[in-house]
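Worksheet for the structure shown next.
Only one protein chain is missing from this complex, and each of the others stays in its spot.
Chain lettering (A, B and C) follows the sequence in which the chains are written, and residue indices restart at 1 in each chain.
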Amino acid sequence: METVQQLRDRLAARFPAARVELVLNPGVAAEHSLRLDAALGRDIALFLRDDPALRLDYCSNVTGVDWPDKEITDVVKTTVPDPAGGPPKIVEEKSVHVQPGCLEAVYHLYSMSLKHGPVVIRLRTGNRADAVTLPSLTPVWRSCDFQEREIFDLFGIVFAGHPDLRRLLMWDEFKDHPMRKDYVEPDDYEWEPTAHGAVLERAKAHQLAAVAGVVDPGQSSANPPKAAPGSTTPATTAPVKEAKP
Amino acid sequence: MSDAPQSTPASPRPAPAEGFPAAGNISDADREELRRHGILLTSLEELYNWGRSNSIWPLQFGLACCAIEMIAAATARFDIARFGAEIFRPSPRQADLMIVSGTVTKKMAPLVVRLWNQMPEPKYCIAMGACAISGGPFKQGYNVLKGIDRLIPVDIYIPGCPPRPEALLNGLIQLQKQIKGEKLTGPDAARHTRADLPSEYPIPAYGAHDLEPAKNPAVWTPPAPPSA
Amino acid sequence: MSCSDFNDLDAELTAFGHPGGSSVRAVHDQFHGDLLEVSMGPQHPSTHGVFRMVATLDGEQIVKLKPVFGYLHRNHEKIAENTTYLGSMPYTDRLDYLCSMSTNWAYALAVEKLSGQAVPDRAQYLRIIMAELTRLVNHACLVGFLFNDLGTSFTPLLYAFREREKIIDLFEALSGSRMMCNYQRFGGCRVDPTPEWLAAARTLVENFPRFLDEYERMLTGNEIMLARTQGIGRLDPAHAVNAGLTGPVLRASGVDYDLRKVDGYGFYPRFDFRVPLGAQGDTYDRYMLRILEMRESVKILVQAFRDLPGGPIMDPKAKLRSFRPKAGEAYGRLEGPKGELGFYLISDGTPNPYRYRVRPPSLINLTLLEEMCLGHTIADAVVILGSIDIVLGEVDR
Partner (left out) sequence: MLGSGIINGLIVTAKNFVGSYHDPKRMVTVEYPEQRTVLPENYRNFPFLISENATDPMGTLRCVACQICEKECPPQCIIIEKSKDKKPDASGKPQLYPAVFGIDTSVCMSCQICVEVCPFDAIKMDQVFEIAATDRFHDLFLTREKLAKPNSYYHQIHPTEAAEVDGRLNTERKAAEEKAKAAAAAKAAAAAAKSVPVAGVADPGPASPRPATPIQPASAPAAPATSPVPKPQDEPRSSPAGEGGPANPAS
């Protein structure tokens, strides 16, 4: 099979409008990947599937990856010659800029008929808040069906053109995307006898909140849920007690 | 009553002046002595509890890894049928015992409570394995309920990940002992005989971030952590 | 309704473009009945755990079936991203809890690909022994569960569990736990088996074909089984490949794709074994394929015991604590008993993986469940689900 570099060149020639970047993998595995232009993602995927030399008919793994906003400190070193004739000084200029985060979908493609692979392709969203739409590759490979639903559920990438885009693992009423790096899970830290590290911090925060009466022991959660008394409990002999002081 | 505790030392019986003592006052040693002579003494309460404790029908309800060990306990090698508990009922209406075998996720928790509510009294709950007791290794997960005892009362906790089938049998024997000791009348009567105690528990709803409510304060009363 | 009727129906469905959405209408138009929605599970004796199917029925025929997941979603990936590489190893036991040994290996394989660790020869052989023993356990139990779904009350499962107990006794004697072995490490295995253990394992493997013969005599010729599995849940190869199905389900449709041959991971290229393939792609083929795979596994095991070399079982450079692979990513996969089990890891140079993803074969093999069930009765859906072989710990993770 051709190398990823050759494949990149071939794709660039075939899709001149698309931006196809080579993403080098610095690790030992050295499985380099191709970052595709999201707008033309599905066309390129179809090409990869149907090209006779590639025949990538099997999409094995679809993964979401969250890349949060990152603060990057740039250090620019400039050499200033000393006017007095001494050795030139090195002046460092620091500047901080925020690299905007994004969400990424990674597809591992193999060929079952030609028995080669993997070709790793990546699609990136514009940011993590509102521009989170990517083209769905489920029409190309049916195996993306559940995996794209899972990514929609856990990361919040919206796959345009997916036939049945619903949450896969969490319930439909759930609002968060828990696999994102900045997700805070609900507060149920009443009984943590062996807490240390991050868990201890959360347990202490829970204790403080309980003492201050902020958290209702019956309904504690990191994000106070909206009250829905009618829907929560059916008629029973033991209604949930209100908060004890 | 061959399985009366044999280790009880022969305590002096309550010294009847004449005649025979009332059935309730006979010590275990005396009763064992009588049994050897072919006389069975019992009370209605004991007979009732004996029957119940030896035909506990569990709900056929597996959640995760521990369910495989529960199935293993029902197969030939461990043979839970020796305890009268082999009839795993698929319907909660016919079951006496709910073995919560595995991780209870928040998505599953309302259904577990509903199944519990559908079981008729007297009913018992065994939390089998670390996950059912406390969330276990998956405790810090966002979708994992940290212990089924936040929502329903649990009678026996069997730790282990997963517990051996023998450990499940051991828990079942403990439950049988508990059932045999239950009183039907009086102030310390068993849960199912008392009208003031609930047999149904509120079913939490799916909320935007968590279950609502995430716990039932009527059954969930954790003490202060020991190291705090 | 006899088998031939179903074949006619199949032909008609193909004419209407089966599988796919249009066949829903086709079946509906054919029967003109009122539709009934049935929710099976998550508490149902034959859904193999907390799996739920929402089936729309016309009479007893399925016209629509939607699987619902997540009742055992216990956040394995999130927890793994907050713990060390080694700390995730015991969690992989709990993914596919019937086959902890091969799940361990899949994870170790991915981490070794990420960090470039070498594995000594003896450990490679031990891994193959454990993986194939696991395959025996899984397939034997699967057949037992499948017959439970067909309506036998527990008997084949009792036979399967009798054999399973023997094998997991071996696992327990070696690794200390019946199910959660936690046996593989990055760069080798944890415990070296004694000669007595190996002798006991060899005896077991040599006796296993006898069990298989008994099992087959009891089950394979059973007319009720034949009537209920042949022609049921057909799956054509093109759809199966496109839907990413792997493992015995794919090979039952006749696609020759076994990672032990394709990737040749571990020392599998040194072994002589066949990859059984099905012809019809129906439930019966999936059942027979499991039996044949067990026989091939026995062949592999016999060779492994014969050739097992001496030497160390751990890479001497491997270290247990403060393990930090270089930044990068790797996707490691192997042929688990249920299909392609893959781990995708992104390292950022810290002790914890930045991204940890499991490619669950059980979940992706369910992609075509609806298409396989369309036009069959609700009782057949149970059997089809049983023949796909899912474990909910892996489906929902």
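Definition applied: a contact is a pair of C-beta atoms (placed from the backbone, for glycine too) under 8 Å apart; a residue touches a chain by one contact, two chains touch by 3 or more.
These numbers were taken from a predicted model, which means no experiment stands behind them.
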{"item": "Displayed partners of the chain not shown (whole complex)", "value": "A, B, C"}
{"item": "Selected from C:S46, C:Q61, C:T83 or C:T229 as touching the chain missing from the view", "value": "C:T83"}
{"item": "Omitted-chain contact residue, chosen from B:K123, B:K139 or B:H209", "value": "B:K139"}
{"item": "On chain A, residues whose C-beta touches the chain left out of the figure", "value": "191, 193-197, 199"}
{"item": "Absent chain, residues of chain C that touch it", "value": "83-84, 86-91, 94, 155, 162, 165-166, 169-170, 172-177, 180, 182, 190-197, 199-200, 203-204, 207, 214, 217-226, 320-321"}
{"item": "Contacts of chain B with the absent chain, listed as residue ranges", "value": "6-7, 76-79, 82, 127, 130, 133-140, 147, 149, 154-161, 163-164, 166-167, 169-171, 173-174, 178, 222-223, 226-227"}
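As a convention for this text, only the chains that are shown with their structure count from here on.
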{"item": "Centre-of-Cα separation between chain B and chain A, whole angstrom", "value": "44"}
{"item": "Inter-chain centre distance, chain B versus chain C - centres from mean C-alpha coordinates, in Å", "value": "34"}
{"item": "Where chain A touches two or more other chains at once, by residue number", "value": "169-171, 178"}
{"item": "Junction residues of chain B - those touching two or more other chains", "value": "107, 140-143"}
{"item": "Residue ranges of chain C touching chain B (in the complex, touch as defined)", "value": "42-45, 49-50, 70-76, 78-79, 82, 90-91, 94, 97-98, 157-158, 161-162, 164-165, 178-180, 392-393, 396"}
{"item": "Contact footprint of chain A on chain C as seen in their complex", "value": "69-70, 73, 75, 77-78, 82, 113-116, 239, 241-245, 255, 257, 262, 325-331, 333, 340, 342, 344, 346-347, 355, 357, 359, 363-364, 366-368, 396"}
{"item": "Interfacial residue positions of chain A with respect to chain C in the complex", "value": "25-31, 57-61, 63, 65, 106, 108, 112-113, 115, 118, 120, 141-147, 167-171, 178-179, 198"}
